[in-house]
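Supplied in structure tokens, the structure appears directly below.
On to chain A.
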Amino acid sequence: MDSSVISFYAISAFLLTFGVMAVTTRKIFRAAIWLLFSLIGIAALYFWMDFQFLAAVQIIVYIGGIVVLIIFSIFLTQMSGKDMPQALTSRKLIALALSLGGFAFIAHFLAHANYHESSGLVDASMPAIGRKLLSVETGGYALPFELISVLLLASMIGCIVIALKKAQEKP
Partner candidate 1 sequence: MNLGLLLLVPLLTAAAIAFSKGKNMPRVIALGGAFVQLLLCVVLLFAYRTAHQVAPAQGMYFETSYPWFASLGINYHTGVDGISIAMMLLTACVVLAGILVSWNMEKQVKEFFFLLTILSGGAYGFFMALDLFLLFFFLEVAVIPKYLLIGIWGSGKKEYSANKLALMLMGGSALVLVGMLGLYYHSATPADGFSLTNLGKQQIPLDVQLFFFPFLFVGFGIFTALFPFHTWVPDGHSSAPTAASMFLAGISMKLGGYGCLRVAAFLMPEAAHFYSGYIVALAAIAILYGAFATMMQTDLKYMNAYSSVSHCGFVLLGIGMLTPSAISGAVIQMVSHGLMTALFFAAIGMIYERTHTRTIKELGGLLKIMPFISTVFFIAGLCSLGLPGFSGFVAEMTVFVGSWQRPEEMYRVATIVACMSIVVTAVYILRATGMSLMGTIKNKAYEELKDATWNEKVAAVVLIGAILVIGITPFYLTHLIDPGTNQIMENINRYISLN
Partner candidate 2 sequence: MNAIPLTHVLMVSTALFFIGVYGFFTRRNLITMLMSIELILNSVNINFVAFNKYLYPEQMEGLFFSLFTIAIAAAEAAVAIAIIINLYRTHSSIDVEDADELKL
């Protein structure tokens, strides 16, 4: 067996296991940590597919940003050590059935689709990405790049406004 094969399955097992744990554990803080691990697994998968830049972004944004944000908000909102209330069993069963059914369904079609695999290599190097990101020509992503900045700005404004205490109320 190829080492790449082994590492793929290892990574997959890792990220799925922690994914499952993240959505089933009863302690909220642990859930955040398991999520963190799962996200790391995904980053590893990107590495495995030679998308180093993406893996890096994943780690920076998700792990460094979102998960931290989540953890902060956990601290802000409740005691992390307590057990979380569980959903009703019936709900769980429905959710399980929907998820499994959906998985089986999608997976079935994904497995049986016709793929024309290409042997080409992706040029996912930093300079290439950078060039594309700022290009206004066909295949360039300058406009989305600009747009996302607006999105981030808007979200920031939104966050601030919402999260601000009302003490700052204006007359």
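One rule holds for everything that comes next: a residue touches a chain if its C-beta (ideal position, glycine included) is under 8 Å from a C-beta of that chain, and two chains touch if they have at least 3 such contacts; residues count from 1.
How were these picked? Simply put, all candidates are chains of the complex that A comes from, given by their letters.
Bear in mind that the values here come from a model prediction, so they are computed numbers and not experimental data.
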TODO: Only one of these touches chain A in the complex, so go through 1 or 2 and give me its number.
DONE: 2
Task: Residue numbers on chain A that touch candidate 2, as the complex places them - done: 2, 4-5, 8, 12, 15-16, 19-20, 22-24, 28, 31-32, 35, 38-39, 42, 45-46, 48-51, 54, 57-58, 61-62, 65-66, 69-70, 73-74, 76-78, 84-87, 91-92, 94-96, 98-100, 102-103, 106-107, 110-111, 115-124, 128-129, 132-133, 139, 141, 144, 148, 151-152, 154-156, 158-160, 162-163
